Structures are given as structure tokens and as C-alpha cells.
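Of the protein chains in this complex, all but one are displayed in their positions.
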Amino acid sequence: MAELTLVEAVNDALHTELARDADVMVLGEDVGRAGGVFRATAGLLDRFGSDRCVDTPLAEAGLLGGAVGLCMAGWRPVVEMQYDAFSYPCLDQLITHVGRYHWRTGGRMEFPLTIRMPYGGGVRAPELHDDSPEAYYVHTPGIKVAIPSTPADAKGLLAAAIRDPDPVVIFEPKLVYRTARGEVPEGDYVVPLGKARVAREGTDVTLIAYGAMVNVCELTADALDVSCEVIDIRSLRPLDEETILASVAKTGRVVIVHEAPRTAGFGAELAALIAERAIFDLQGPVLRVTGYDVPYPYWTIEDAYMPSVERVSAAVRKLVQ
Amino acid sequence: MAELTLVEAVNDALHTELARDADVMVLGEDVGRAGGVFRATAGLLDRFGSDRCVDTPLAEAGLLGGAVGLCMAGWRPVVEMQYDAFSYPCLDQLITHVGRYHWRTGGRMEFPLTIRMPYGGGVRAPELHDDSPEAYYVHTPGIKVAIPSTPADAKGLLAAAIRDPDPVVIFEPKLVYRTARGEVPEGDYVVPLGKARVAREGTDVTLIAYGAMVNVCELTADALDVSCEVIDIRSLRPLDEETILASVAKTGRVVIVHEAPRTAGFGAELAALIAERAIFDLQGPVLRVTGYDVPYPYWTIEDAYMPSVERVSAAVRKLVQ
Amino acid sequence: MASTEALVTHGLAESDLLELYRRMVLLRTYDERSVVYHRQGRIGTYAIFWNHEAIQAGATFALSGDDWIFPSYRESAIGLVRGMPVETILQWWRGHPSGWWNPADWNVASIAVPIATHVPHAAGLAWGKKLRGLPTVAMAFFGDGATSEGAFHEGVNLAAVMNAPAVFVCNNNQWAISTPIEAQTRAETLADKAVGYGIPGVRVDGLDVLAVYAAAREAVERARSGGGPTLIEAVHYRAAPHATADDPRAYIDQARVEEERARECLGRYEDVLKNAGVLTVERAEAVRKEAEDLLRAGITAAEAEAPADPDLLFRNAYVDPPGNMRNG
Partner (left out) sequence: MASTEALVTHGLAESDLLELYRRMVLLRTYDERSVVYHRQGRIGTYAIFWNHEAIQAGATFALSGDDWIFPSYRESAIGLVRGMPVETILQWWRGHPSGWWNPADWNVASIAVPIATHVPHAAGLAWGKKLRGLPTVAMAFFGDGATSEGAFHEGVNLAAVMNAPAVFVCNNNQWAISTPIEAQTRAETLADKAVGYGIPGVRVDGLDVLAVYAAAREAVERARSGGGPTLIEAVHYRAAPHATADDPRAYIDQARVEEERARECLGRYEDVLKNAGVLTVERAEAVRKEAEDLLRAGITAAEAEAPADPDLLFRNAYVDPPGNMRNG
């Protein structure tokens, strides 16, 4: 075990997976010479050479489309999108090809590619360095999506994604890239997709979150004298419905938290799941604390946009009153 | 009043709006010489000239990005995307610019553009002519979204969109382009955004849908001896929450129907709204009947993908048992 | 533009010339029969490639079987040149799941419906094979309209930068549905676009199968020997509707179309072969009959197949599907 930050754990996973499997390669803008703008890919170029750690032209659709072709040639590409909002040019390739090509081959050819990107707000950056685009990705058939909140999960989920036979997108919460620190198993380490993590047990209210919002929920649990169960979803697709439903059955009260805009965000899917499968367990409304349906704001007021301990607390109080 | 098909009503709206306001122009692939692949723009080139009805190069991002610039020059562009899935290349412009530029000018410059496109399945077409991408659009801040199901609404909502000061996306259900027929007011006619339509009153179960699925819900209501209220959402953003909540308060039972894949589709948002605001009105789970989380299928089996009277009926029966 | 004469004496044996003829006839027959099948309601909407056969047969003739082909919908039947069964392609147009093949079985990628988005795939495959030390070339087909898309730009640029062994064949039929080439680009030629990627651009008569072959062979040789990608512009004129659903009378000059139809590529090649004494009337008849028989057997086989199992909705979506995939 080593104590690593979240972004160091990502780097560790890449080193481990490239060493383990000669078919794995990393490509993206500035992933090579610079080792990535967050240094997530540091050391890969020197260690694995310029065939397996590739600085591509500045073209996200070409990058992801190129990765589709690399899969056809037997590679397992790990594509970095430099930032959340700069992944949008690749959505066309994602929706029309990455999510459909396995189906299109009658289920006969595999596209085991991984897309990873830093995401989320709160980092005092110019616009479009703050987005939480997971809903676009998770709504897309054929795609799997995972979001770690701890260094160990950042390593384990990325390893699972790289080994998975289907395309997987990993969103890494950049707000806690360097502040989330924790023990990370050395060498081979996989956290299977599809298993939520009960970050904290509790009995009165279930707080459901992922990414940097897990920490906000834990801080809320600390701050309140209400027994909160905090569930870190980790894997949005496949989704661990059982863990969620078991917690709701126990507490009967739910607050869902994410940074992304509210309308048709992933929180809506979680609320819909509960409204369908746990309606008779509920003792109150299913509440969401989310980003707003507005452009991500000027950074001096971004704290008013981001779900906070105050906002989550207010939702919890509404339920336990 | 004239009896028109849905696509004729779209064409009527465009003729009316271009005649009414000299700032309105139409652009897209094949909208001019051919009058659109569905003839939605027929006659515009001859009547309004090639400055106001423009065949553009085959480039959806350039098309929408160009429309942003046209707004800056004082135009009100109406952009046609030829098909649902061929709009994906424009998502980057949509998310990074169309939804944000008004905000980016400190709320001082307006971007009154309209995007319209045929959408949805069931038309026995090759792949990527069948998608229901509304969730990608409605999740995007700064954007409004409407989906007509009748010819009159197709005219009135498109007129509202064109006159609206914000960017609006209209999805036109191509499955009923020529089969939905109805009276359409001549000349100026606006159906305001943000008002749902109670397509049919009922007391036992609320069926909520939009686009071609409204008809499926009405047929279900016909087929069952259960009193179904059918709500045609029409406007996804702004959303008429009151009409939905009032119906749920009356029936206590809800089935939400859409063609798009289930996970994080707009149905999830509707279920989440109900789970938050109407939880104590509910007498059963909130059910969704949707497309599946799979690539839209080979067309000989597409009927198994599309929500059908059978599937909606089964959901209703589950609730009233 | 290259001339045919050079080619007849240049590298192609008589058997090659005849095989090329056979492929053109097969494609032509596939296309003509498909239009009929569509009218008869036996296949769905169909994208006609009549008079594009010289480009498709000529360019792919320069490939080895290990090389990959990336077709657009306009080259839906290009797998025929690799021996793909007629019924497979017919089933694609019939919306039957057995029309979807494994690209690795034929080294023919899936039919690309969204314009130009397969161009980066070809770049990636060519690059990926090169990284593995293999001599594989990737050849992508697309139209004149496709050159306006960002995906074309990004894909060709990627291939150029990676020095990937790719050949990009632009079928310039001068129309994108109703949009003429002048509304698509201001460039004098589409081959000119190669300059911006630092790769060779070649313009060739798209109705001259031997000229297309020659240009493709040079490009394939360059690619295989480490010289990187080439852009080939095969110029002709769309002499049929865009697809069965299209009525071009609204936008095209029918007189010009008739003129173009008179210059069609298959008859032209037939004349070349006959003048060179390579093809007899009987041989031509036999080739045509063989193709017609193949088509007849193909549609019979397609129609004889059992309807698709609706469970295929789910079976091909993921290798390892999420548990809730069947919820709806």
C-alpha cells in the first residue's frame, strides 16, 4: 500500500495496466511529452515509448474516432480528454460509433476502449473547465460510466475499465485530484464496475452521490446530528441498484447530490429508480441537490452553484423535520 | 383552418414566420433546392430567395456555429438538422456556445435561434435515422426544447420557438409526419412554450408522453377499460409542472412513455419531479415505458424496441391491479 | 487525368482485366436489381450507386485481401469484391440482423451511415496495424459532401501526422443529395485539399476503371512502403437519384443526367476490353448471367431466412451487459 493522491492513483493505474498488457496504449492531447496537463500520464512516454503513449493532434473527434480504428487493429486504447467540456467534440463519435460498433458487428467485434477525463467544478478556472457531462455519456447506449471519489477507486475503476470488453468512460473529479489522499494497493488492483460503496453507514437518511460530491455528503453527515448513510455510486452504468434500494429500505429518506445541471441529470435517473422500485419504503419526497439549469458560472460565484454542505443539510433537515 | 399533416404544418409555420419577420432565415442541408428531405422547407427558396433559405455545406457543427454568428449579425436563424442522429456533430456548438453565449455576454446579447429536426423511430430506415436525442438537448443549460405531437402544435410551437428570445430546439416526430392530420389555424398562430396539453381526461392513471408516443398512449387509453388521463408534455423546457402534478394528484398513478433509451432519459426527470413534489399523492410506483439502453435496433425488430400499446397497457395494469 | 491505354499494357494480366470486369458487373447487377427489389417492396430505402462501380471496383482492385475497406452507404455492396455473400448485403437493406457482419471476417468495416465519421476509423486502423508491424493498408470511401465535415478533416490529418498507410477515396459525384459541389466548396478540386494535410492529392476520371486502379495502386504502394496517406478524388457525375426515396427532378438538370448516363463506366470498360480483344460477347454474357444468378440466389436466400429474433435487441448491445439493460 502507498498513500497517493487521486491523480497519482490514476497515474499508477496507467503504469500498471500498460505494464500488464502490451495491447494497452494511451493517447490524447499533451499526454506524452508533458505527461498530461494534470500529470496523470507522467512517465508513460519514457517508460513505454512513443508508440504506446501518443500526443495526438488537437482534435477530439479524430482522437476518439482514431481509437475506434485502433480497437479494430487489436489495441485497447485509453483516450484522455483534456477537460470535461473539451470532450464535447467527441460526442458524435461516442454516440454514433463507440456505443454502437459492437452491436453493428452483430456482437462479434469488441471495442474495449477507455475514455478518461478530469471533470467538475470548484477549481477557480475559466469557463468550460468545470463541467459535469456524465449525463450525456450515461444516456448513451453501449457505454459504461464510472466515477471514483477516492484514490483507491480511481486506480481500481480505471483498471476495471481498461480490462472491460466494452467502452467505458471514467470521469475523474479534478477538484479532489490532489486533495483526496489515501492508501492505494500496489500492482494489480481492480474495483469491479457495478458495485456501489457505502462510504458511511447510517439509519435516518440516505445521501447518494459520486465524485467530489461524496466528500460534501460526508461533511454534511459530520455536521448534522442525523444519522446519514452515504452511498458513493462509483459506477453509473452498470448501476448497483441493490445497494441503493437496500439503503432506501432502511432509511426511507433520500437526498441525491450531483454537480451537473438538474434537468435530466443522473440524479433524475436515481430518483426515478427509487420512485419505481422503492415507493412504499419512502417516508418523504426524494430530494435532489444539484447544479442549476444555467451555464456554469463565473468562478467568483461558483460556490453558489456547487452543492454545498449547507444546501445538502437543508435538504436533509427538510426530510427529518 | 386548413387540414394539414404535421410536416405540412411545419412548412406552414416557416412560410408564416419568414413572411412575418424579415430577420428570420432558414438554413441547412438540402433545405433550398430540394425543399428538405421531408419537404418541410418546400417553397421557401422560391418565395423568399436564396439569402433567406440557404443550402449549406454538409457540416452540422459549422452550420450551427454559423448560426451563432448570424445571430450576432441580427438574424433569427432556423437551422434544420436533417435527421436526429446527424445532429450529434453539432452538440459541441450547442453545449459550449448556443446554450452559453447569452450568459457569456452578461445577459446583453440575444441568440434567438431555432434548431428543428425530424426525430424518432419506427420508420423502417437504416441505422441512425431513428434516434430520440432530446435528453442531450434538454440537459443542456440555456436551451429550451419542445416536441409537438399534432399538426396544430407543430405550427404553433415552431412559431413560438422562432419568436422566442432564447435558443429553442424542436423535435418533430417523423413517424407521424404524414399520418398525423388535423386542423391548423391559418396565418399567425403561436402555442406558447411551457404549457402541456391534456390530450385526454381521465381519473385512474396518468399517462405522460410527447411526440409520437402521445398517440400510443391514446390508443392504450382506447384499448383499456381504465380511465386514463393522457398528458402531452409538448414543452420539455420550460416544463409545465403544474399540469403534471395536478393530474398525478387526481389519479395517483403514473406511467411515463418515451422512445429514447431509459437511463437518464427525460422520463427520469418527470419521475424525479413526481417523486419530489407528489410523493404523497402516489398510490403506486412511478413507471416508465421507454426505449431500452441499447443501440437503436435493426429495423425488422424495431417494433420490439418502441413502446407499444401492449407495453404501456401492461404498465397500466400493473398499477391498477 | 490518367489515360486507360497506359494501363492495359501496364501490369495487369488479361485475367486481372477480366476479374475487374467481373467485379464491376457484379456491382452493377447488385445495384440495378436492388432498385427493382425496392420497387417490389423486398428491400427498404436503398442508396443507388449506379455508375460508381468503376471507382469501387477499380480502387479496391489495388488492395490485397489483408487490407481494409471502409465503405460509406454509397459503397454498401463493396464487400462483394471480397466474396461477401449477396444476401448479407441485401439483408442490411432489409433491416435484418444477418446483414451485419464481422468486419474482421472480410476486412470490410461496417457501412458508415453518418457522413465522414468513418474517416478517422480508417486512420486509426491503418496506424494501429502499422504499430503492430503489419503491412496493412486502409482504404476509406466517402463523397464530395463528406469533405466538408470536421470528421473528414480530423481523420485525414490524423492519418497524415501518424504517417498511417491509408488511402482516402473521394467519390466526387458532384452532388450531396440536392447540394451541388459549388455549394459545398470553393476549392477548384477536392484533390486540392490534400495540400493542407501535406499528402499527395490525385484527381482521376471516376468513370475510367483503369485510371482509378492506377491511381489507387500508386497510393497503396506508397502507403505500404511507408510513404503515408494519399487523397484520391474520383470525378464523375451522379446520374441516378441519391436514393430510392429521392426525386432529383426538383434540383438537377435531367438533360445533363441523360448525357452522363450515356457515358456510363461499365459500357466504357467493356468497349476497352473488347477493342483490346480481351472480352468476347459470349464472355460478357456469361459474366452478366453469373452475376444475375448470384443476385437471384441472394434475394432468395435473404427472403428464405427466418425473421429476426427480437431478443437480438439485447444480445448484441454489450459484451458484458449491465444488469438493468432489459428494463424499459
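To keep things simple, chains are lettered A, B and C as they appear, and every chain counts its residues starting from 1.
One rule holds in what follows: a residue touches a chain if its C-beta (ideal position, glycine included) is under 8 Å from a C-beta of that chain, and two chains touch if they have at least 3 such contacts.
None of these values were measured; they are calculated from a predicted model.
Q: From the listed residues C:I48, C:L63, C:I78 or C:V161, report the one that touches the chain absent from this view.
A: Touches the omitted chain: C:V161.
Q: Looking at the whole complex, which of B:R33, B:H97, B:H129 or B:R234 touches the chain that is not displayed?
A: B:H97
Q: Which parts of subunit B face the unshown chain closely enough to count as touching?
A: Touch with the absent chain occurs at residues 25, 51, 56-57, 59, 61-75, 89, 92-93, 96-97, 101-110, 141-142, 144, 164-166, 194, 237-239, 241.
Q: Just checking the interface: what residues of subunit A touch the absent partner chain?
A: These residues of subunit A touch the chain that is not shown: 29-30, 32-35, 37, 55-59, 61-62, 85-86, 88-89, 124-129, 262-263, 288-295, 297-305, 307, 311.
Q: Hey, which subunit C residues sit against the chain that's not shown?
A: Residues 148-154, 157, 160-161, 163, 183-188, 192-199, 228 of subunit C touch the chain absent from view.
Keep in mind that, in the parts below, only the chains that are shown with their structure count from here on.
Q: If we define chain centres by averaging CA atoms, which chain lands farthest from subunit B? Would you check?
A: Comparing chain centres, C lies farthest from subunit B.
Q: Report the inter-chain centroid distance for subunit B and subunit C in whole angstrom, where each centroid is the mean of the CA atoms.
A: Computed value for the inter-centroid distance: 36 Å.
Q: As a quick test, compute the distance in whole Å between the mean CA positions of subunit A and subunit C.
A: 40
Q: What positions in subunit C touch 2 or more of the other chains?
A: Where subunit C meets two or more other chains at a single residue, that happens at 97, 100, 114, 150-151, 316-317, 322, 324.
Q: Considering subunit A alone, which of its residues make contact with at least two other chains?
A: If we look for residues of subunit A contacting two or more partner chains, we find 61, 89, 92, 96, 103-104, 141-142, 237, 239.
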